[in-house]
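Of the protein chains in this complex, all but one are displayed in their positions.
Moving on, here comes subunit A:
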Amino acid sequence: MTTTTVPSAFAPSARMLVLLRNALLPLLLVAEVIFFTVAAPGFLSAANLANVVINSADLALLAAGVTLVVLLAGIDVSVGPMLGVVAWVGATLFVAGLPPLLVVVISVLLGGALGAINGGLVVGGRISPIITTLGTAAIFKTVLFILWDSTDVFAGPVVPALGPARAGGIPLVGLVVLAMFGVLAYVLRHRVFGRRLFAIGNDAEGARLLGVPVARTSFAAYVLVGALVGVAALIYVGRVGVVQATAGNELTLPAIAAVVVGGTSILGGEGGVLRTLGGLAFIALLQNGVVLMGVPPLWNGVLVGAAVALAVAFDVLTRRTLDKRIGAKR
């Protein structure tokens, strides 16, 4: 790298900015935990933390899925309603007596198929991801409403690992989620598919010229989102125990919020699932701590919305400053 023309005073401040960017979320998490430990009695107890894990496991998988398409500079606002549809099908099949493992397989396949609808419209139909998923979100809502047909479906966890079961105080579902995040993080960092997602998100045209199969990779990412939603749907059934007409709708924003707060750039090409896990922890602990403090749950939307706006502002502003510094070097 040639840095001869750069005034040396610029370099450290750019480094500082990167450092601040990477350290911000951990710092915020620590501050949050300290704050709620003082302000909300019972916050730091093992039982409460296990509850937080169980209550946000399905959300975590949705957020992991959304991360994949945000890395592509896309978005998916249909994950919540999609979860509702899969949850209804999964719960109904389970209640009908199908073997649990078969229910898991069908749910994942169904989720993948619904994701393929999004992927097909975005890649094949060349519709912008927000318009596509806004449309399919509405369609999924209606599909669930028709399937639901005024009858709530009650069901327990399909398999123990996708329910509130604990082994020695540790929620099993938390281990499932961690394992899936581990696999995704590995794929994103070390496998060709993962690197291609970053390449497309950074510069789709450039990636295409380098021989990256842009259409196929993007399509696969939307299908993968669906498959993750499929697993999340069964966790949802295990957590809530009932599938109603609007199941899952409330999960879309927190899922996107976790991605954005975690620091995956909404402009694509930068971030990862582990950051999303951090963002998710921040939001889940925020919602939990606020409730323990006795604030009415109506405030949740205000807090999450504000957190997203602030996180995006910080992300874009630091990114732009960094781009300027890099631009100065050229």
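Throughout what follows, a contact is a pair of C-beta atoms (placed from the backbone, for glycine too) under 8 Å apart; a residue touches a chain by one contact, two chains touch by 3 or more; residues count from 1.
In this section, contacts and distances are computed from a predicted model.
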{"item": "Choices \"Autoinducer 2 import system permease protein LsrD\", \"RsbT co-antagonist protein RsbR\", \"Xanthine dehydrogenase molybdenum binding subunit apoprotein\" or \"NADH-quinone oxidoreductase subunit F\" - which one is the UniProt name of the chain not shown", "value": "\"Autoinducer 2 import system permease protein LsrD\""}
{"item": "Residue touching the undisplayed chain, where the options are A:P41, A:G156 or A:G301", "value": "A:G301"}
{"item": "Identified contact with the non-displayed chain, of A:I131, A:L209 or A:M293", "value": "A:I131"}
{"item": "Touching residue (missing chain; options A:A14, A:A245 or A:V291)", "value": "A:A245"}
{"item": "Missing-partner contacts on subunit A, residue numbers", "value": "75, 77, 121, 125-128, 130-132, 134-139, 141-143, 145-146, 245, 253, 256-257, 260, 266-267, 296, 298-302, 304-306, 308-309, 312-313, 316-317, 320"}
